[in-house]
Every structure is written in C-alpha cells, then in structure tokens.
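Omission of a single protein chain aside, the complex is shown with its protein chains in their original locations.
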Amino acid sequence: MNKITLLIHCDDQPNIIASVTNFMAENDGNIVYIDQHVDREQNIFFMRLECEFESDTFSVEHFKEAFRNTLVDRFKLKWRIYAADRKPQMALFVSKYDHCLYDILGRYNSGELFLDIPFILSNHKDLKPIADSFNIPFYHIPVTKDTKPEAEKKQLDLLESYDIDFIVLARYMQIVSSRLIDRYPNKIINIHHSFLPAFIGAKPYHSAYKRGVKIIGATSHYITEELDAGPIIEQDVTRVSHTHSIKDLIAKGRDLEKIVLSNAIKLHADRKVMVYNNKTVIFS
Amino acid sequence: MNKITLLIHCDDQPNIIASVTNFMAENDGNIVYIDQHVDREQNIFFMRLECEFESDTFSVEHFKEAFRNTLVDRFKLKWRIYAADRKPQMALFVSKYDHCLYDILGRYNSGELFLDIPFILSNHKDLKPIADSFNIPFYHIPVTKDTKPEAEKKQLDLLESYDIDFIVLARYMQIVSSRLIDRYPNKIINIHHSFLPAFIGAKPYHSAYKRGVKIIGATSHYITEELDAGPIIEQDVTRVSHTHSIKDLIAKGRDLEKIVLSNAIKLHADRKVMVYNNKTVIFS
Amino acid sequence: MNKITLLIHCDDQPNIIASVTNFMAENDGNIVYIDQHVDREQNIFFMRLECEFESDTFSVEHFKEAFRNTLVDRFKLKWRIYAADRKPQMALFVSKYDHCLYDILGRYNSGELFLDIPFILSNHKDLKPIADSFNIPFYHIPVTKDTKPEAEKKQLDLLESYDIDFIVLARYMQIVSSRLIDRYPNKIINIHHSFLPAFIGAKPYHSAYKRGVKIIGATSHYITEELDAGPIIEQDVTRVSHTHSIKDLIAKGRDLEKIVLSNAIKLHADRKVMVYNNKTVIFS
Partner (left out) sequence: MNKITLLIHCDDQPNIIASVTNFMAENDGNIVYIDQHVDREQNIFFMRLECEFESDTFSVEHFKEAFRNTLVDRFKLKWRIYAADRKPQMALFVSKYDHCLYDILGRYNSGELFLDIPFILSNHKDLKPIADSFNIPFYHIPVTKDTKPEAEKKQLDLLESYDIDFIVLARYMQIVSSRLIDRYPNKIINIHHSFLPAFIGAKPYHSAYKRGVKIIGATSHYITEELDAGPIIEQDVTRVSHTHSIKDLIAKGRDLEKIVLSNAIKLHADRKVMVYNNKTVIFS
C-alpha cells in the first residue's frame, strides 16, 4: 500500500477542493484524510490531504509529475508531497541543559516519534554521556565569536552529509545565523522559555518574576532572522504565584519547555504544519 | 448567495470524499469548508461540509432531492442538510439557579449566538423577572410527582407550537422523561456539575469535596435514558485545593457550568456536532 | 462575635510571627487564619491574619490603637486592619461592552460577592437599562478631550459622596488620569484583554491574531500611571488556533475577561491582595 501526504496553499478560488479530490479519484487514490482552512482576511486556501494507492506500479515521482501538470499551474499552487513511509531526518542541537534532551530521547526510544535522529550536536561536551547511553553519535563543535563562521561551516557539512530534513534546538544556547536559516527555512525549531511575545530575549523567567505575572509559558517556533519572532508552532502555560522564586519558575518552566518542544517536533515530523505570513496552520 | 451545511456519516469506503465534492461541483456549488473524520475502530466515516451556490434559482429542497437520488443510496448515507441562514429555535428550561440563564441571555443579547430563544420554561416562578427584563416569554409549568405526565404534555405542546429544534436544560432540576427524549433525540442539552463520568447523580460537589479531588469539572451532554450517561459535547475543569469548602466548590463550579454550557450550545447551534455510539464528533 | 482581618508587611526580621500571634493571644483573640510570605530577594515579610474576639466590649478602634502602640513602631510595620463584617463599597465604571457588567451583577445578585455596589458610572448611556433592571443608580458622565478635567471632578465628587473604597473598570474605555489614581492608589482594578505583558495598549486581539499565538489571555491589574503596567492580580488563558478569526478571539476573550475580572474583584474585596514593588501577594 502506497500512501502520500499532500500539503497545498494558494489564493482561495472556486472548485479547488473538488478538483484536487477528483484528481485523486482519477488516479485510483482513496482519500483517507482531508482538512482545509481558508484565511478570510488574506484570502488564502490551505489543504492537507492523505491518500492511499493500491496499485503495484504506483510511483511517488510519477504522481508528483502528474499533479504538477494537472493542477499546479491551473491553481497556482504552492505544494509539497511526501511519501508517508519516509521518516524525516532530525538533527538535535543542545548545549548544557538536559531536560529537553532526556524528554526527546525517551520518546524516541519508546517509538513515540515518527523520525530518525542521526546525530546530536553541541557546543559543549557535557551531554555526550547521555547521547552515548542512547547510542546516538555526538558531535562537539565549540562556538566562539572568532570561530563561529568556521563552526557553522562544519555544522552545514554535517547536516548535508546526514541528509537532514529539520533541526531542533533543544535549549541550544547560541544565536543561529542567517546562513543556517536560509538553508533550512521554517525547518529550525526552537523552544523559547516564555509565553511569546512576552519576554523576548535572554532570562525570561527573571523578567516574568520581576513583572509579577500569575502564569508563565513556553513557546516553540521556527527560527527566523528576527529574534524570537518566528512562526509559533505550539505554546503552553502553567500557573505561578508570589510564593515562587526565580528558581521555582525555572523548575516549573522546564516541564513546560520539554512538553511544548516535543509536541512541536511531533507536529512538524507528521507534516501537520504549514507556514505563511509568519504564522502557522496546524492541521489535526 | 445560498449556503448549505451538510453532515453525513456512513461506513468508511473508497471515493466517498471525491464523490461528494464532485456532486457539489456539478451542481455549481463552491465548497468553503470541509472536514472529515474516520473512526478506525468502528470503520465509520463522518463529514461536515459548507457549500455556496450563486444561482438565483437554487432551492434547498431541490438540492436535497438531487443529493438523495445521487449519493444517499449509493453510499448508504445518514445525512442532514441545513440552509445556513435558518436560525435554530432553542427552548430554555430553568428552575431556580440563575447563573447559566444570565450567561446565555447576555450572549444572546450581544449577538454571540446564532439561534432564537422563543421562550423560557420553568417549574418555578423565581426567574420570571429575568426573562421579563430580556423580553422573552416565560412559561411556568410546575411539576409534581402527580402532575408530571400532564406537565410534560404541556411542555410538548409548547415545544411543538414554537417549532423548537433543540432544548437546553440550564440547571433545570427535574429528570426529563423518555417521552421528551424520544421526541428530541440528541437534541436536549444538559449541564452536569461534575467531570463525568466522575460523580454521577445528585450533589456532585459534595462528593468531590468528600473524595478530596484536586480538580473539579463540568460536563455538557445530550440527555439519554440513562442518567448522566449521554454523549458528551464539552467539558472543562478548574483547580481546587483543601482550602476550598463545599460552598467554594459550588461557586467555582458555577463559572465552569456557564462557560461549558454556552460552548455546547454554540457547537450545537452551528451544526458542528455529530452523535454516534453515544459519543460525539465535534467539528472545528 | 467580632472579627478582624490584619495585613502587614515590613522588613523580614526574627520573632515577627511570634510577636504578632502573642499580641492576639494577650488581647483574648483567637487566630482563625494565618498565612505569611517572605520575599527572599527583597527581604520583605508579609502576613495576613484573621482573628476573632468574643468580648462584648471589643472595639476595633481600641484594638488598632493597642496594635499601633505595641507592634507598629517596634517592627516598622506597614499595616491595615479591617472589621471583617464591613462590606467594601465598590464603584463600577463601564462604557458600552456589557459582558463584564452582566457577570458582575449576576454574581452580586446571587450573593457571591462580599461588597456593595452603590452606583454604576458610564461615559455612555447604552448600559443604563441593565443598571435599571438590577436597581442600581446609574450616572452618565460623558468624557471628551475638552471636558475630561470637569468630568473627573464630577467622578471624584460622586466617589467621595458614596464613600467608595475601590473602583472597578469593567471595560471602561477611557484612560484614567493621575488625579484619580493618586486618590485611589492600588484601588482601581482594570481588566486588560491580553496576557500581559504581551500586547499592551489598544486592540490586543488584533495583535494576537497577527502574531499567530496559540493561546490568548486576559489580565486584571491595578491601574498605575504607566499604561497596562500596574500590579497584576489575576490572569487566565485559553487555547486558540489558526481557525479562529479576530471575531472569534474577541468572543473567546470575553469569557476570559469576565471570569478574570470577577476573580480579581473577589480577591480585593476579601482583602487577600497586598501590593509592593508593583507586584501582588495573593493570600489563599
């Protein structure tokens, strides 16, 4: 059984749903999932569709070709088609904090995530023993002001050599430069330890404490040039009170960060996220 | 512009989505919303679809006829089609508690609910002044053990005379008999003041207090023969602690009850709820 | 039975708890509630205490005098003592939105709030019928750029004449000037329709929509000179998604605003809030 996942967006226009579903039927496909969204302010149409093909001779490449010829030009579609059985390859960047790393690797080990983690990369050696205990290759690429361009060159080489699809910054404490961002647009997932857009930048728990908020949060988003301003994938919050010190906020925040980041990873790996206008459409 | 909302369910089977979307296209309809769900355990397919028709000569009745002839038999569909501009008629049953009533009428007044409330009915006179201040007819039908059959007869007459589509029990403190339930299947919405299936029956806040739970809830569901066991539409919860007395639980619970009930009313009035196997599919 | 509520704060120092509890015992008081908090960063001690006195000859004024002489100078206390049976007098300022008003008046009517509402004030006449239906005096004081000083003079006169303890801005769409703030410091409660400090200022739901957040919130805080920057009393949030339009955010936000504001009112009226350094301590 062959299965594909299709993601499209385009200007909203009549007959787009019928035309796509028709195309699937004409190619002997059976649609097993369809969801759509229209942004009425911007007049943009989004669709996610899963379709099964029983034929022995089905080929994703031929199908893409037919889809392109039949529909792409006609509706001026932006589109992506994935073979549903191909696991995305995810690179994991960490520094010294281990809570998100443990959470991701625990889920990975128990089969919860549909993806491969070919390697873990860090600017410090501290977390190498954890990578070792999970039998995942660990690369130590230190980053200083002077060596940053060279370090990024090494990172890009690694990412290419492992054919990486997306990158997760699991509390990686370095600013990622435009070289990486341009190469992996909307494919670098970060976890920021605040409820964005509140408390952008460094030490958000300290700022939250100072402001006296009654709820703190964590936000997973795609990295863009502007700091902490990329498209938001997932957020969650928890209650705090005057009884919580900064240390308490940090501890409670760790629980949020790991759950929010893991949820964002799952959504991305399952091809449920579409990005436009610096926002996300998240299909169920 | 004519617009219809279509809800269908049937055994899951190939080509169902393409066939329905095709049918819309062939009838010059433009699909503006489609969502679908498949229950893989039971192999049941569900779909909700909104479609616009520009033609001056469009008639919902003709469309229903064509739909029936073309698709219903072929796929053995259970189906409902609504003219999107027809507001459902909702009857409101209350007793003595006023918090849900105020919340519903406040929303109704500010245009938040797509429905009409032709009348309010109660077994007590206490809330008549509220109905008066919102200019809604109020019927007082007392219910005692002896008069119950007669009272229900009066209720049914009222419901028929106002052409009521669904009933909301806004803390109506009477058991509704099978006569009403059979007449309005999955069309009587209740609010139960616990997180079902915990604390079925009377005095759930007392039971929650006694059990020492750390979270209390409220549940809106369709009434069925079995007490508090009907299909759940919406639930919500809030944290409590040992510092809360039963009186505190009741006060905190009121806030849950009114929000949960109003959300359930909106979902039902917007035709976003499908019921099967004593469960609900809630479309977004 | 006489009962007082005591709130104190001072530099943290040894023996403060024992000294205060001792003082109560020596004055034949029985402590029925005590809670304390120490801000370890600022080294400030906070305490809230409820104490009952059986004596027929007990007088709050005499008790205050004794407390002042015995403890206030010794520990350099900031302190407030309330007779527990005296209901605070609350003024309600509104403009055109009615959801918070309905929610507050519904609770007020059902006895949920320990306070009196001597009057409702508005810069528009729209909500007068609601005030009338709850039998509460309604004052219409229009505010234009030119008449603002005069309007505030009228407001202050009204507040004084009714011996008002605190003011609630239930979506009152006017900036309150320093004249009022200075007269009622930490006694003017506002509801802001965002999760502060995100989306300060006008049209926060529009900003939230534009930023693509996955959670929206509401914040109740005391008004200070700086816009939306006063001490936060209460916050709450709810999930949203790409499917929600700005109109949907506004509707969901209304539910948050009314619950958050009513909770803040209850906390303030029950003398459970202490303010320092632009933050709040909220006792349970």
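By written order: A, B and C. Residues from 1 in each chain.
Simple rule for what comes next: a residue touches a chain if its C-beta (ideal position, glycine included) is under 8 Å from a C-beta of that chain, and two chains touch if they have at least 3 such contacts.
Just so you know, these numbers come straight off a predicted model, no measurement behind them.
Engineer: Decide which residue listed in A:Asn69, A:Ser161, A:Ser245 or A:Ser284 touches the omitted chain of the complex.
Structural biologist: Checking each option in A:Asn69, A:Ser161, A:Ser245 or A:Ser284, the one touching the absent chain turns out to be A:Ser284.
Engineer: Pick out which of B:Ile232, B:Leu249 or B:Ile265 touches the chain that's been left out of the picture.
Structural biologist: B:Ile232
Engineer: Check each of A:Asp98, A:Asp116 or A:Asp228 against the chain that is not shown and name the one that touches it.
Structural biologist: A:Asp98
Engineer: In the whole complex, what residues of chain A lie against the chain that is missing from view?
Structural biologist: Within chain A, the residues that touch the unshown chain are 98-99, 102-103, 106-107, 109-110, 112, 133, 241, 243, 251, 254-255, 259, 262, 284.
Engineer: Give me the chain C residues in contact with the hidden chain, please.
Structural biologist: 14-15, 17-19, 21-22, 24-25, 30-36, 38, 239, 284
Engineer: In the whole complex, what residues of chain B lie against the chain that is missing from view?
Structural biologist: The list for chain B reads 37, 39-41, 195-199, 211-215, 217, 231-237, 241-243, 245-246, 278-282.
Convention: only the chains that are shown with their structure count from here on.
Engineer: Averaged over CA atoms, how far is the centre of chain A from the centre of chain B? Could you give it in whole Å?
Structural biologist: 37
Engineer: Whole-Å distance, chain A centre to chain C centre, using C-alpha means?
Structural biologist: Inter-chain centre distance comes to 42 Å.
Engineer: Spell out, as numbers or ranges, the residues of chain B touching 2 or more other chains.
Structural biologist: As it turns out, chain B has residues touching two or more other chains at 284.
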